[in-house]
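In this view, the complex is presented without one of its protein chains, the others remaining in place.
What follows is subunit A.
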C-alpha cells in the first residue's frame, strides 16, 4: 500500500508538537485510521467524546476515504455496524469514547457475539497514567467485555496499533465471526509512533487456528449416514449465510432430495418456493417441521447451534434420530445435542466435500408428510391470519402484503417480539441474505439502527424495518441518524399498544395478569416529522395496499405506522419446556 510514502501530514493535535518529529512518523490516531483504510473500511458508525477526540481529529483528514456516520446513541452504532456486517459479510466498525460511550456499545456487542456477527469496536480510554484511578469517564471496558467479545485488547503504545488492528480484523471475520473490542488510551492516540507506519494484514495466529476444511473421515462418516437414511431432515442456520454456502446447500438439497428447514437466522438462504423447503424450526416455527423433527431418522444440521428456542425440551428432542453436525466452532459440537457425526469446518467447504460422496436420492414420500401438516397449519392458522374477519388489521396481512409487493426480495430487518415472529412466518423470502434480526440475544430496539446499517451496506436493495411499538421507543433516536443520511430506509411500526409477546405469555401462562405491558404511545408520525421523516398512519384494512405502496415509492426514509389488532397471538407455539412434537396450534 502507498500510505507510507504519501503520509506527509503527521498530526493536527495541538497537545503534540509535530515540528520536532521526523516527517514519516505519524501518531496513533492516524495509524489507526490508516490501518482501517488498508483493511478496506469505508464506513464507521460512531459517536465522539473526550477520550476518542484525537481519533476524531484524524478522521477529519480522511473524509474522502472513510465515511463516518454520526449516530445518536452508541447502541445505535453497534446495531448499525451489525446490520452492515450482516448484509455485506464485511466487518462492521464502531467507534466510541471511553466510559459511557463504551458501555453503551455493550448490548450491541453481546448481540453480535451470540449471532456470530463480525464487528470491530474501537473505544477511547483515559490516558494510561490515569488507568485504575477512577478518572473521568474511566470504565474497565476490558473487564466488562471479556465474556461478550471474541477478543479484546487494550493499546497503550501507538507502535502496537497496526499489528493489533490487523489481528482484530482477522479474528473478527475468520472462523466463527464475532465482535472484537480494541480499547486505546488517549496517550496512545496522541503519541507519535517510534517507527514508520507499516501494516501487514494478519493471515494466521499461532493460538487461533479455525478449521475451514473438515477432516475427510468426518465427511465420509456423514455421507455414509446420509446415504443410509430413509428419513433425513436438513436444518440450516446462520452459518450457511456467513459461509456464502447458499449455492452448495441448494446443490446438496437437490441431489439428496432431503427436506430442508431453516432456523430463524437461516431464513432466506433457501427460497420459500423451493420444493424441498419445508419451513422453519422452533418455538414459533412451522407445525410440520417441529413435529417431524421427532420422526426423522437423521438430522443434518448445518451452521446452527440447537438453540433452546429450536429444541424445546431437550430430553424429548429428536431422540430417535442420528445427528450430523456441520459447524465451524468445535465448542458447539455436543454442546446441546450430541452429534453422531460431527463435521468441524466451514459450511461451504463441508458441503463441497460432501456433495460428491452423497448419492442421488428420492424422498418424495417422506417430504409429502410435511405437506399434511402444512395443510392443517394453513387451515387453522395461516388462512385465518391472512384473511381475517377482525375489524383491525392483523400483523400477518401487513407482512404478507409487503412480501408480495417486494416480490419477497427486500432486505427485511425485524425487531424482537410478535412482529418478528410474524415477519419470519409471513414474509416469503425468495432471495438469499435478506433477513436480519436479533436471534440469540433478542435485543429490542435492534431493528431501526440495524436496518439503517443494512441500507448503508446495500444501498441498492430495498430495506424495510419491521418494528413493534415497544421496540421502536428503545432506539427511536436513530431516526435522527437516518434523517441526516437521507437514505431511504423504510420503517413499518406494527402498533398494538402492547408489549405483545410478553402480553401473549401473560395471557397463556399467567392467567391474563397483564403486568406492565400496556403502552401509552406518543404520536409516532409527529415524532418522525419532527426528525424530518415523512410518514403516515394506516388504521383500516382497505388502506393497507395504498399505504405500503406509498411507503415503498418514497425515495426518502419513510415511516408507516399500522394500527394492528391489540391482542393477537403468535401460533404455532412450542411453549417453554414443552417437546417440539407438542407444538400448539391455538
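For this structure, a couple of remarks:
By definition in this document, a contact is a pair of C-beta atoms (placed from the backbone, for glycine too) under 8 Å apart; a residue touches a chain by one contact, two chains touch by 3 or more; residues count from 1.
What we mean here is this: contacts and distances are computed from a predicted model.
As stated in its UniProt record, the chain not included in the shown complex is "Acetolactate synthase small subunit", which appears among "Acetolactate synthase small subunit", "General L-amino acid ABC transporter membrane protein", "Putrescine-binding periplasmic protein" or "Ni/Fe-hydrogenase 1 B-type cytochrome subunit".
Among A:50, A:89, A:127 or A:330, the one in contact with the hidden chain is A:330. Screening A:146, A:314, A:368 or A:387 against the full complex identifies A:146 as the residue touching the chain left out.
What subunit A contributes to its contact with the hidden chain is residues 142-143, 146-147, 150-151, 154, 171, 205-208, 329-331, 333-335.
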